[in-house]
Structure formats: structure tokens, C-alpha cells
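I'd like to ask some things about the structure below.
As you look at this complex, bear in mind that one protein chain is not there, while each of the others sits in place.
Read from first to last, the chains carry the letters A, B and C; within each, the first residue is number 1.
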Amino acid sequence: MEQTSGNPHIHRDDEASKIGMWLFIFTEMLLFGGLFIVYSIYRYLHPVAFELAADELDVLVGTANTVILLVSSMTIAMSVTAMQKGNKKLTLALLGATLFLALAFLVNKYFEWGSKISYGLYPGSERLHEFGHGDTLFFGLYYFMTGLHALHIIIGVVIISAVMYRVHKEMVHPTKYALLENTGLYWHLVDLIWIFLFPLFYLVT
Amino acid sequence: MISETRDISNFVAGYESTFMLIFWVAVFFIVGISLTMIWFIYRYNKKRNPVATQIKGSVTLEIIWTVIPVALVLVMFNFGWTGWKPMQEPPEDAMVVKSYARMWSWMFEYENGRLTDTLFVPQNRPVRVDLIAQDVLHSLYIPAFRIKQDMVPGREGFLWFEAGQPGVYDLFCAEYCGLQHAYMTTAVVVMPEYDFEEWLADTTQVLVADAERPGAAGMQILRMNGCNACHSSDGTALVGPTFRGLYGSTVTVITDGTEREIVADDDYIRRSIYEPDADIVKGYSRGLMLSYRNLIDEQGIQDIIEYLKTIQ
Amino acid sequence: MSENPTRSIEPSYLKYKGRYGGIFAWIFSTDHKRIGLLYLWSIMTFFIVGAILGLLMKMELISPGKNIMGPQTYNGFFTLHGIIMIFLIVIPGLPAVFGNFFLPIMIGAKDVAFPRLNLTSWWLYMFGALVVLTSQFTGGGPPDTGWTFYAPYSFQTPTNMLPAVTGAFILGFSSILTGLNFIVTIHRMRAPGMGWFKMPLFPWSLYATGWIQLIATPIVGVTLLMIIAERTLNIGFFDPSLGGDPILYQHLFWIYSHPAVYIMILPAMGAISEIIPTFARKTIFGYKAIIASTVAIAFVGYFVWGHHMFTSGMSGVALYTFSILTFLVAIPSAIKVFNWVSTMHKASINLQTPFYWAVSFIFVFMIGGFSGLVLGALATNVHLHDTHFVVAHFHFIVFGGTGFAFLGAMHYWFPKVFGRKYDAGWANIGWLTFFIGFITLYGPMFYLGIAGMPRRYYDYVEVFHGGNIISSFGSIILIAGIAIVITNLVKSAISGEKADQNPWGGITLEWKVPSPPPLENFDEIPHVTRGPYDYS
Partner (left out) sequence: MENNGKHHIVPYKTHITVLLGLIILTALSVAVTSIELGPLTVTVALLLATAKALLVLIYFMHLRFDNIIYSIMVAFVMFSIISIIVITFLDYLFR
């Protein structure tokens, strides 16, 4: 690999990859930042419709998903600690837990979306257009933002699986675990975004 | 086209003074700095000055050339703001004209319900133009008056002015709005107050010269609604099919995805105008032509058909 | 391999053998210099396409009525011209070509922080470009919205918007990754001794640019995603008939696209800040002031986007704020101009082609900049918005600013990049022709705009005829100029005279390595003790 690069001694710089990861996180924050602008403007323009539409969403499911993500955030943070302490088994177990929670989140989301859609609430649906502009926008944003967020979760699942494999093969080990750390950062970002999505869509009714 | 007279509209003065201020500051700096550079290049050329004097910088100078430009731009800003502010404040007693923009034609409606495709206004009287866009963004722009305002569908806007000189001025659509954007132009006719009143009261005129011809009323409707932007009467296909030879011919259309042949009779014409997306003429795109249900009444449809018959 | 009699026995980056041969030795290379050249060739190709489109538009506009194309074609042309020029040329332009090539060398590093990511950026760039270009030949035909994709027309036009928008999205990604890479490189890989304030100004400008790329580009990314969703799912984000607000689209678009104009100009200013001290043989005047102004432009430039929307019907408060911020963001540019000119004072000027480009850069930049001030003032903007005055403004400052700086940098670093000298006589003739053509082409557009000719007009009324003739005529001179410049450079790159390590007597680090540099730039990472322009 290094030979192709024509650059035989790329030296390792964990700090650099961490800065890189943070910078990437910033771009993600702004990506969602753009959507938060859209959300807040339309909420401001259609306050009543947004509040009523938010009632349609199931607070219980939302809360459950919030807790799921928070716990998963903790497990992945702990897995870094476990790695630093050289406990491979525990690292794998914690990562496995994270993965499991991520999947649980997705399953939850799947049923949530499914019930909304079967109820006739999806972008471009007749029913939504009958409801009026505010609802159309609310649900448009709901699907778009939670959809984009779910996409990030799916990507996260892939990455975490890859990291687990590498931990298992000891390509990631107690003196070289930048990859694990960065995956953790990414996962926390996914959590961070949800922390804001949750109240904005489910709570402020 | 851009006239030198300052009273051509009430906003010319604000524009001119702002422009001139920035222009002269610009001339001063651009000429000054360019000459300085040329002088330095000449004076401090390698040949004349083989050894450079190393100067790291000067805080005093940095402050000077920060503060002076800041002061200058604030003045410029203020000119721009004061020139713009009155545009937001139409007088209460302004005459109101409603303007409708759609791809790619203009229509103006006066207080007494009269409709035209050219904007007629009285001299020396404030006119407020309400802006209504019916499909996409447009922008009403009268260069001679130095005014422009975008027309946003779903939201009402306005602009106002007071014209000072009788005459005919260009009116452009300044926001890109698709194929015929460059042809979405018309004129503003400024008339002395008295002439204007007379013109406005006279609701009988329908292109007097042509009134006798069969179909003249229909043609007038086509012109007024801007149909000619997309439909020619001479056989050329524009955005939509030509009207020439349409009436009574057999048209291939696509209805709900299936192709069929249909004779262009009264019903078909009516449907084409009221529900353009119901039958899409083969080879053309849906969604371009909008329904004219609220704009053309049954009488209008009959007049149009009358006209179409004349160019069969 | 006999390239460098001067010092190194290592083969130059142009010659070394990697794992692959032929073209693969380039398109799979993670060497920052090869990637820089990859960008150079791709950008040049696209530039020729975009420029020819510009030329054809000018031929259409030479007289009223139809000359060589219909309105549909014309609308497609300025859209593609704008997309190519902005997203494929001036945004990547200096950072991707010279940034890639020189950033590591100038800060004394062997490569950028993430070489493989760097190669990925190029691939994304090419892929995005390809996707944009497919829009021309498939579906409903070339997109015709202008490069701004304003809603709601961009949802309604039957033309092939999806590939264009998707392509722009991918290009944004490529741009973000380049910026990210540079920031990390600058944070982590400066040579020992090179503190932040011993870093040359070109890397500084790339650092500021990197930040703009990082925090502005995602906004347009998500906006473009929304357009895609809108066109495919009919959500209604910006569709007034579903309650959406088209003005909000404009906000989002310009939140990115205004900072983007500073992505274009900052590296250009950085390059000028390298050229001037080298040929003046003198420390740059006000090194720290220039850094401060770079950072200030990047920062304040983030909050002025609304000046593109003065006539859209925003609130008065918004107009007030945006107008005043627009004026304030001009100040750092002014500071730079004054510092550059002061650097020439008591210098010892070696008058070479790059210096001509630099001086003419300052000249056209001032014209473009002041016309920007005219547009930033509310009363004048109302009249001039969306007229050819704006077209003149941005060609002066984008093509004039970034373009002149690019060509200046091209000549300046040419010996380093190719290890050969360009033909100075032809280079100067090319510059002069180019300069004259440039002024003739775009100068009259100011007049046309003041007279009221709207932009994106396929056809116009007779009063605008005169100005358009001159302008179209200018475009022909300009081609001649560009053709001379490009031919000269291409010819010299192939068969020019060998250049030595430091033809201009520059003292930044890139002049301390052989021309062309070897694979890893430095045999030994230098230890920096002096300031970047310390000529004493």
C-alpha cells in the first residue's frame, strides 16, 4: 500500500487523525445545521401546525430511542477505556452492545416510520396535502432529518462492525487504537444530533 | 434608454448620488494606487535600486489605512441606505396597480378592473405596483426608474415610484425564469395625469383598428394572457405547439400515460386551457402550461376558439 | 534522472517509478505533487470547455436576435458555464493545484497529512465532474437554471437537473476533504521551528480557506440534497404551493456561495503575497496585518450572504445588516492591497512575467472590488442587481482576481513544477494580449449594466447593441491572449530550457529543493529559524 503511494514512510500521527475526525464532525454538524435553520424558520412561520403535527409522533418511541442512543454512546466511550486498559474481551463486548443498540434503534425507527406511512403520512401523500402547509413541511422535515440521521446510524453500524473485526484481529490494539477512538467520536456525533432532533420533533408540542 | 434627467423617477437621485460617491472614491483609489505601483516599478527597479531596503511594516500606517477606508465605506453605506429607505415606504394615497407575472408575460390590473399587458401610469403621482408571481420567481425591473423588485410566488410584494417625465420606458423581467426570460419584456407608458384619467376611463377600446376582424377579441385575450410567449400563430413551435391549423385537426396526446388521438374541438380547447396537464400533446412537457381557469371565462374561451378558427 | 545536477541524486517526482506504470502511475499516485498536476490537467481541460461556452455566448450576444443558437441552448450554456467555472475551476483552482503541490513543501513536510484521502478528493472531483457533464446528454436535456438553481424553477424545469445537482454535491464533498486535509497538515506537519508566524502567507491563506470550505460547504450540500428530495419526493421544502419558501432556498444557497467567493479569492491573494516579495527582493510589508486580514475575510465573509438577495423582499433590518457587513468585509481586502503596494516601496524589483500578472491582478481586483461596493450599497444594488453590471463585477474579480493570480502563480512556480523555463518573450506578449482582451471584454459590461441590460438575457433591445459589439470583440482578443499563454506554457513544459533550483532568488522553502522536487521533497526535514520573507 505505502509503496503505491510512492511514499514509503508515511509516519503515524494519531493526533492528526483525531483532528481530521473532529473536522469531519464539524462538517456533519453544519450539514444538520442547515436543516436546523430550515426547521426553525418553518416552525416560526407555522407555529400552530408544527405543534399539532408534533402530537402525531409517539413520545414513547422517541424517548426509548433517545435512551437507546445515550446508552450506546456510553458503551462505545467505555470501550475506549477498556481498550486503553488492554481488556480486549470487554472492548469487544462493549462494541457489540453498541452495535446491538444501534440495530435496536433502527428497528424502532422502522416501525415508527412504518406506522406513519400506513397512516398515510409520508412526503407527497394526499392526506398530508389535505392537512395543509405546516403539516406538509413538518413531516417533510421529519422524514428528511430523521432519515438522514438514520443513514448516519447505518454507516455507523458498518464502521463499528469493521472496528470490531479489527479489534478481534488485533489490528487495533492498546498502543494503536486511534481508529476506535475516532469511531467513538463519530458515534457520539450521531448521538449529539439526536439529542436535538428528539425535543424538536417529539417534545415541543 | 437611461435618460440623464434626474426627475425621471423619484429614486433616480438617490441612486445617482450613491453611485457617484462610490465611483469617485473608486477612481481616486484605483488611479492613485495604479500610478503609485507604476512609479515604484520604475523607481525601484532592480537596475535603479539594486539593493532593497528591508521594511517590516508600520503599525501607524496599518491603522491609517484601516480607519480611513472604514470611514469611507460607512459613508457609502449610509448613502445607499438613505437612497433605498423610501422605496419601502409607499405613500398612502398612491394609485395601486396589480401586476401579474407568469412565464413569460406581464399583466396589469388597474383599480377599475381594467387589464393591460403594458403598464400605463400617470405622471407626478405615486404609483404602487403590487407584485404577484403565478408560477416561478420573476422580477419587475424598470431601468429608467432605477427600481426592481423580485416577485415571489406565494408571497405578495410591492414596489412604488413616481414618474416625472412622460414617455415610454422599457420594463424587463430581471429574475431568470426559464426559456423565454429574455422576452418577458414590456413597456411603461407615462402619461400626463389628465391623459391618463381619460385613458383609464375608456374601457371600450379593444384594439380599435382590428375590432372589426373576426377573432379580434380572442386575439386580444391571447395577447393579454401572454399565450403568444409559448404559442405562435405562424406555424413555428415554441414552448408549446403552434395555434396555426390547430382547430379541427387531429392531435396526438398522452392522457394518463397512454397515447391517443383526439380531434381538436371546442371541448378539447377548453380542457387544454383549464386543465393543461390532462392531455399532454406528444413531444411537449407537462407542467409548463398552467391552468387559466381563474383568468379566462367561458366567453373568453369562445372568443379564443373564434380566433383559432381564423387561422385554421 | 539527469534532471538535477544541482543536488539530489533522487529522481524527481515526475520520473520516479512507483508500483504502477503509465497513466496509472499518476491517477493512483498519492504523491501530493502528482495529485497537484492531475488537478492542473483536469482543470485546464474543463477551463477550455467553459471558456468556449463563454465565447459562444458572446458570439450569440454580438447582435440582437438569433445568431448562432436558440434560447434553450443559450440558457443551457450559461448554466453549464457557471457550474464549470465556479465548481470545477475557481473553487478547486489554486488550492487543489498549487496548494497540493506547494503546501507541504512550503511548510517543510514530505506530503499532506492524509495522502490517500487526497487522492480520493481528486477521484471525487472527477466523478462529480462526470456526473455534472452527463446532465448535458441525458434525460430532458441540459439544465437551464443558472448556477444558482433558484427554487421553484429548479423543481419545475423539465430539464435534467438531478445529475447537475448531484454532481455539484459530490464536488462539494471533494472540496471539503481537500480543506480538511490542508488544515490537519498545517496543524501537524510544519517543520520544526516553523511557528504559526513563521509560516509563509500562501499556506496561511490555505488554512483560512480550509476552514471556509469545512464550515460553509456542508450547507450547500444539504441544500442540494433537499433539491434532490424535492424533485424526487415532492416534499415541498421550497415549493410555495406546498407552503415552502423560495427565499429560504436563496438564504441557504448563499450561506455557502458567498463564502465560496472567498474560497476563490483567498488562495489567490496568498499566491500574490508570495510573488510580490520574491520579485521585490524584500520582506513583505505588514506580514501580520496580512494574516489578520486573511482571517478576518474568512470570518466576516461568512455573515454577508444576504447581499445577493437585496431585491428578494427581505426585511429592512436584514438589508441594513447585510449591507453594512458587506462594506466591512471590504476593509481587509483594502488592507492587503495597501500592504502589497507598500512592499514595492524601496524594493529592488526584478520585472518578470509573474510580477506583471501580480500587478495587473491588483489593478483588476480593485476594479472588481469597487464594483462590489457599488453592488453592496442598497440604492445602487436595486438598479444593478441581476444586470450585466453584476456579470462584469464577478468576471473582473473572479476571472480577473483568481484567474490572474492563477496564471501569475503558474508562471512563478512553473520552473519548480516542471523543471524548465518558460519562454519569457511569449509569456509577456501573452500577458499583454490577455490583459487588453480582458478589459475590452468585461469593461463594456459595466456600462451595459448601468444602462439596464439584465443578465441571463438571450436577446436584448437595440440600445444595448454597441456595448455588446465591443465586448464580443474583446472576447476574441482574450482568446488570442489565452491561446498564447497556454501554448507557451505547454510547449515550455515539454521542451523548455532546463531551470535551476532557484531562478527567482526566492527564500521560501520550495526554492530550497531541486526543480522539479524529488519524491519526498526533502532529504532531510529542514529546521526553520528565519521568517518566511527574511531577505536581510
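Please note the rule applied: a contact is a pair of C-beta atoms (placed from the backbone, for glycine too) under 8 Å apart; a residue touches a chain by one contact, two chains touch by 3 or more.
If you're wondering where the values come from, they're calculated on a predicted model, not measured in any experiment.
Q: Touch partners of the unshown chain, restricted to the chains that are shown, please.
A: Contacts of the unshown chain, counting the full complex: A, C.
Q: Quick one: say which of C:R116, C:R188 or C:R231 touches the chain that got left out.
A: With C:R116, C:R188 or C:R231 as choices, the missing chain is touched by C:R188.
Q: Who touches the missing chain here, C:W26, C:F127 or C:F303?
A: C:F303
Q: With respect to the chain omitted from the figure, which of C:I215, C:A271, C:I297 or C:I484 is a touching residue?
A: Missing-chain contact among the listed residues: C:I215.
Q: Determine which one of C:K58, C:H251 or C:K336 touches the chain that has been left out.
A: In the complete complex, the chain left out is touched by residue C:H251.
Q: On chain C, what residues meet the omitted chain?
A: Residues of chain C in contact with the hidden chain: 188, 215, 219, 247, 251, 255, 302-303, 306, 314-318, 321.
Q: Can you name the residues of chain A that touch the chain not displayed here?
A: 12-15, 22, 26, 29-30, 33, 36-37, 40-41, 44-45, 59, 63, 66-67, 70-71, 73-74, 77-78, 80-81, 84-85, 175, 184-185, 188, 191-192, 195-196, 198-200, 203-205
Here, only the chains that are shown with their structure count from here on.
Q: When the C-alpha atoms of chain A and chain B are each averaged to a single point, how far apart are the two points in Å?
A: 47
Q: CA centre of chain B versus CA centre of chain C: separation in Å?
A: For chain B versus chain C, the centre distance works out to 33 Å.
Q: Would you pick out the residues of chain C that each touch at least 2 other chains?
A: 245 - these are the residues of chain C that touch more than one other chain.
Q: Touching at least two other chains at once: which residues of chain A meet that condition?
A: Correct list: empty.
Q: For the complex, give me every residue of chain B touching chain C.
A: Those residues of chain B that touch chain C are 1-2, 11, 14-15, 18-19, 22-23, 25-26, 29-30, 33-34, 36-37, 40-41, 44-46, 49-58, 61-62, 65-66, 69-70, 73-74, 76-77, 79-85, 87-88, 135-137, 139, 141, 143-144, 146-150, 152-155, 157, 170, 172-183, 185, 285-288.
Q: Which part of chain C faces chain B closely enough to touch in the complex?
A: 71-72, 75, 140, 144-146, 150, 152-153, 156-158, 240-241, 245-247, 280-283, 285-289, 311-313, 316, 319-320, 323-324, 327-328, 330-331, 334-335, 337-339, 341-342, 344-351, 359, 362-363, 366-367, 370-371, 373-374, 376-383, 385-387, 450-452, 454-461, 463, 535-536
Q: Taking the complex as given, what residues does chain A use to touch chain C?
A: Listed in rising order, the residues of chain A that touch chain C are 3-7, 10, 13, 15-17, 19-20, 23-24, 26-28, 30-35, 37-38, 41-42, 45-46, 123-124, 129, 132-134, 136-137, 140-141, 143-144, 148.
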